[in-house]
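Below is one structure, written out as structure tokens; comments come after it.
Yeah, one chain of the complex is gone here, protein chain that is, but the others are all in their spots.
Letters A and B mark the chains as written, and numbering starts fresh at 1 in each.
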Amino acid sequence: MTAYVAKRLLLLIPTLLGVSALTFLLIHLIPGDLVTILLGITASQNEQTRQALIHALHLDRPLAVQYVLWLRDVLRGDLGHSLVTGFSVRDELARSYPVTLQLALMAMSIAVAVGIPLGVLAATRAGRVLDASTRVFSLLFISAPAFFIGTVVIIGGARYAPWMPTLGHVPFTESPARSVGAMLPAAASLGLAISAIIARFTRGSMLEVLGQDFVRTARAKGVADRAVVYKHALRNALIPVVAMAGTQFVYLIGGAVIIEEVFALPGMGRVVVNAIYQRDYTMIQGAVLLLTSAAVLVNLALDLVYRLIDRRILYT
Amino acid sequence: MTDRTQDPIDSIPLPLDHTRRTFLGAGALALLGLAAPTVRPAAAQAPKRGGTLVVAADVSPPGLDPQKSAAAHSWMIAEHVYSTLLRRDPKMNIVGDLAESWQVVSDTTFVFKLRKGVVWHHGRELAADDVKYSFERMLDEKTASPWRSNWSIIDRVEAPDKATVRFVIKRPFAPFFSYLATPHYGAIVPRDIVEKNGDLQKVASGTGPFVLERFVPDNTVVLKRNPSYYESGLPYLDGLEYRIIPDEAARLAALRAGTVHYLWSVDPLIDRQLQGAAGVMLREPDGYCAQHGMAFNQTKAPFTDVRVRRAVSVGISRGEIIASVLRGHGAITTKIPPCDAPFGYSGDEKGLPYYVHDAALAKRLLAEAGFAGGLDTTLEVSPRFPQTVRTGEVMKEQLAGAGIRVTLKQVEWGAAIKNFVRTEYDGMSMIPLVWQPDPDAHVYDIFHSGSAINLGKFKDAKVDQLLEQGRTTLDRDRRIAIYRELQQHMADQAYLIFPYASGATEALRDTVKGYVSIPGAQPGSRSRQFFKQTWLG
Partner (left out) sequence: MSGEPSDTPAPPRVPRALRSGSFLAGGLIVAVLLVAALAAPWLAPYGPTTIFPGAEIRPPDLRFWLGTDEVGRDILSRVLYGSRVSLGVAIPSVALAVLAGTTVGVGLGYWGGAPDLLAMRVFDVLFAFPPILLAIALVAALGPSTVNLVLTIAVLTLPQFAMLTRSATLALKPQDFVQAARALGASHARILGAHLLPNITPTLAVQTSLSLSIVILVEAALSFLGLGTQPPAPSWGSMLSRGRQYMTIAPWLVLAPGLAIMLAVLGFNLLGDAQRDLLDPRRAGAGGRNP
């Protein structure tokens, strides 16, 4: 197990290098001119000012050199400063990442808390009214884009429940309870769509397991139906669900981009999207490095969890 | 031209059509947007101290340094923190701010005496050296200030004593005083704080009515009252907060729910969206200051031919665009907008050559230019501005009727603005343009043939000559005549198309009293907002 973890961690290095190189290349391919954006229309006409700024930002060096310079600083623990605002990239990420992480975790909790029970219910009542209504619920949320659900929540909230906070952010460190409360509408808008996917997936997985030999054996031995479902089948059925939820988590961080925009949350998504729009190369690089590291680590963690569950199954 | 927009806009009350007259909420005050500068409501009640006014802003300021950020979202906050030597009062007259008095020694030398006892937010007393430093900082290449070229006219700034500042400029320059009175060009910053922090992007210390307390990007900017502000008793508010909410639907919802007090919107449908919202009132634009501008790539055919440009100019119906895209809330314009009259043009289409819609004439002009079978071209617009996209969609339909087949190309803003100013698009390109503090600032850089950002890369000796005259003529009436001639000539040659001027509507909670502003096209819809006189009832 230790060797496996070590190997996976080592593989992290080429992955991150690949991601950062890819990002670097991609971002510099985007047409558009950072200098014009920075200086505004009027000042950008002054060639001297332009060149001075281009030089100060190292934009006159070859791409490969720019990349190596950036990489060297990162290895020294320096993510640099935003080209647009001059803010420290590390500070900006330290400020915004917890917001996105909290949003993703809350959304995932909601998704799991709603999705798995619904999926299990649907599977045990396959073909009946409950199954059908779960399906309708799932499809409703699967097919509605998150920005649309979010807008409905905000507009509906302001009109029918103005006392309910739908917008704005309270840092978790300031007041955990208020923080969670303020983020609930946003997390629900994001989480419900995923809960629908999880419900569908759990249902499928459960049906599969319920049909397998050991469940049939258990049933034949006369174990009460409920015990079969919850003790044996559920545990087995959850393995693929865990794997699936893992991939969803990466998607979730992406989906947060849009939800943060709608609910005005000061998270990573806003930072990255703005950085892309403004060609803020250092900010994009830092943010993508952080996001992908997180994604790779989450995948690794899930993989380990998966293996743990798997092993337990082998030995029960 | 439709009935709705027939009146000239700048000098008489706005035409109100039936949809706009609806005032919102029970007992909403008639906060009518009248002509230009407006002071309202008539202060029947005595102003009350205290409370925090919350503004819903759409974009997070990319830093707060007024001398480094070219973004209007930075200045709209900085203008409450920093002071200028001169400022405009709500009637647009230039008056002293930090300058107590001033003397025009010659056409190129001006001496300012500073107000006494002004204290920075960090406690030090304001000195003439700070003023000198502020201008030298903008002129320093290393600062990369967007305003460097505006002030390149300055030969030197001197501080002979603690309370005196002397400007010497290279040649007579008509816009000089209006630039000094423009919050973002003329902000006076403290030398010690800049030197300690490198820049003023995240920290601030000014001499203005509000003190920066907290700035969390993408989230909030919190300002609190400056207790030692030099206008005694002001500001009335204890604080001012800009809450950043990017989504317009969410901003409107927040206003409805009462969590924010003030927002602005360029969406002409805002009144219908806020209909029935209790305690919310709308303020019409005081004047139409923001324009859309469409440029032609004149480095190659077909737009090098004036007949083709004229065909586009008469191929669109400005009145119909104003009626449908702006629902009537806009005006015919040139680059100098109607809110800047008498410098700006403020009449209907008939007063300018090739402004009246005439599809037959367009076809004739095209045929003369050798495009009897019509013409295919492209128009770049950016999805960042839905109004621009809508305008493009309507123009596309209109031009099809004149035999000009337009393909709309949506280009992400970073690329769109660069393509626009550098003429790196195929056929045509359109972006929203902002209001400028002086007619010269409106036109000089984008019309002059020697400028790198000449829009469309056209060359016209007569235009260049008028531009030079406009900037060096100090007599106001002669200046007005020069810019009038320029606008007529530009319309005749159709070097650029300005489909309309528009404005932003403001929505306020009815507890907001004493709000005063100067028209302009900056975000916040105003060129300057006097929140120091605002109070919450």
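In this text, a residue touches a chain if its C-beta (ideal position, glycine included) is under 8 Å from a C-beta of that chain, and two chains touch if they have at least 3 such contacts.
The model shown is predicted, which means the values in this text are computed figures rather than measured ones.
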* **Contacting the left-out chain in the complete assembly, out of B:59, B:139 or B:408** => B:408
* Structure fact -> From A:210, A:238 or A:264, the answer for touching the chain not displayed is A:210
* Asked: Which one, B:89, B:107, B:248 or B:460, makes contact with the chain that was left out?
  -> B:248
* Omitted-chain contact residue, chosen from B:107, B:267 or B:305 -> B:267
* Structure fact -> Contacting the left-out chain: of B:163, B:361, B:389 or B:452, that is B:389
* **Touch list for chain B against the chain that is not drawn** => 248-249, 267, 269, 272-273, 275, 320, 323-325, 327, 381-384, 386, 389-390, 392-394, 396-397, 408-412, 414-415
* Structure fact -> Across the whole complex, the chain not displayed is touched by chain A residues 11, 14-15, 18-19, 22-23, 26-27, 29-32, 123, 126-127, 139-140, 142-148, 151-152, 155, 159, 200, 204, 206-208, 210-212, 216, 247, 250-251, 253-255, 257-258, 272-273, 276-277, 288, 291-292, 295-296, 299
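Keep this in mind: only the chains that are shown with their structure count from here on.
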* Asked: In whole angstrom, how far does the Cα centroid of chain A sit from the Cα centroid of chain B?
  -> 39
* Structure fact -> Per the touch rule, the chain A residues reaching chain B in their complex are 30-34, 36-49, 52-53, 56, 84-87, 92, 95-96, 151, 154-155, 157-159, 162, 165-169, 261-264, 266-267, 270-271, 274, 277-279
* Residues of chain B that touch chain A when the two form their complex -> 60, 62-63, 68-71, 141-142, 144-150, 198-199, 201-202, 216-219, 243-247, 249-250, 252-254, 256-259, 384, 412-415, 417-418, 421-422, 441, 445-446, 451-453
